[in-house]
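Note that this complex is displayed minus one protein chain, with the remaining chains in position.
The block that comes next holds chain A.
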Amino acid sequence: MIGKPSPTAPFVRKHMLPAEVPPARASGAPKWLRENLFSSWANTALTLFGLFILYLLVSHFAPWFLHGVWQADSLAQCRQIIAERWGEGASGACWAVIRARWTQFLFGFYPSQLYWRPVLAFVLMFVAIAPVLFTQLPRKMLWFTLAYPLVAIWLLWGGSIWPVAMIAVGFALGALAYRLLALRSSLLASLAAIAVPLLFWSFLTGPIDSVLTSVVPLAIQPVPSREFGGFLLAIVLGLGGIAMSLPLGIVLALGRQSDMFLIKTFSVMFIEFIRGVPLIALLFVASLLLNYFLPPGTNFDIILRVMILVTLFSAAYIAEVIRGGLAALPRGQYEAADALGLDYWKAQRLIILPQALKISIPGIVSTFIGMFKDTTLVTFVGLFEPLKSIPDTIRADFAWKGVYWEPFVFVGAIFFLFNFGMSRYSMYLERKLKRDYR
């Protein structure tokens, strides 16, 4: 029948008409608005309310941001400039304080002629963590990652290179001992890998160090821990804590799952104790209590003390996050590993942990982000973290007394950059590791 009009039909359409443009209300922005913001009375009310809040916020804060002054020598001068430009009573941000003191926010009281050292360590940090984060990069770069902690310590704290080199030699000797003995007995090899470096450090390092120092005195200016501050301190504590707490957390999580009574008990006690105590309490222990236990005059570096406790703290949380990942693995995975005849460590390394860690990524990264932000709590033990201590010190200079919000905005923005970066990386990692089993 098609194409052959019936004689009785008055009109038969021969061509399809082109589609009409949808009415204005059902396309483009109006459609989106109707569907998303004004789909019902309740939604409309909420939208208007939201707009009102937004207006309040913007109208309140926008002038403050827009009237910001970057060039001034003191808060009084800032106020004067704002009053001149925008009339009496106008409010405005005095960003000049950031301009004048940004080095303190970044480095604390690190000697200014040595700023290149933390900067170099910071740049090298990216080189060191890149091969860990992105598997596309050449695996040879991992050697630098291994060496990086020592390089960074030498760059940041300075002093003679030989003690740092001795530490590296100790690790190398341990690795060598493991290699040599691994074929005979893995237990013996592990023991040797621990004992050899310890013996080397306790008995041989001192004499070798003094000989080398007298022959080739290769040293850079030392910087004491007290002069560390700002984001330098936050990143040192955060990165050190992250790097050390992940392995420790994995060990604790496995320990908690272990069948061995002692190991299990110790792990459970450690995790529950640390999780049950506030971080500030631990920081006070690090800063104050240890002073009473240690012989008077012992100089147990304050950054090291704090870093150890921050590490222990976050390791306990990581352990529980990873235990969640271990628990989420189907029983069959463990049984499959057994059926393949893998021993405990091989099963963990090849089958269990890769899956458990993948499941735990969001939790682990959350813990890291939380820990990085918690480094600001060291303000309570008199270290110059960037959020409170540094601004307080800056306010102690009369020129900037009364500056309040600007440092918070600045420091908050930098923290956001770091933490947002970490969060995006974890999402990338999840996407990359995604295996759709279903």
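Quick note on the criterion: a residue touches a chain if its C-beta (ideal position, glycine included) is under 8 Å from a C-beta of that chain, and two chains touch if they have at least 3 such contacts; residues count from 1.
Here, contacts and distances are computed from a predicted model.
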item: Protein that the absent chain corresponds to, by UniProt name, given "Formate dehydrogenase FDH3 subunit beta", "Amino acid ABC transporter substrate-binding protein", "Multicomponent K+:H+ antiporter subunit F" or "Carotenoid 1,2-hydratase"; value: "Amino acid ABC transporter substrate-binding protein"
item: Residue touching the undisplayed chain, where the options are A:69, A:100, A:271 or A:352; value: A:100
item: Among A:38, A:61, A:122 or A:380, residue touching the chain not depicted; value: A:380
item: Selected residue (touches chain absent from view) among A:164, A:326 or A:411; value: A:164
item: Residue touching the undisplayed chain, where the options are A:267, A:348 or A:389; value: A:389
item: Contact with the hidden chain (one of A:79, A:264 or A:358); value: A:79
item: Positions on chain A contacted by the hidden chain, ascending; value: 75, 79, 100-101, 103-104, 108-109, 111-112, 149-150, 153-154, 157-164, 166-167, 170-171, 197, 201, 205, 219, 222-227, 240, 244, 284, 287-288, 291-292, 295-299, 301, 304, 308, 379-382, 384, 388-389, 391-398, 401-402, 404
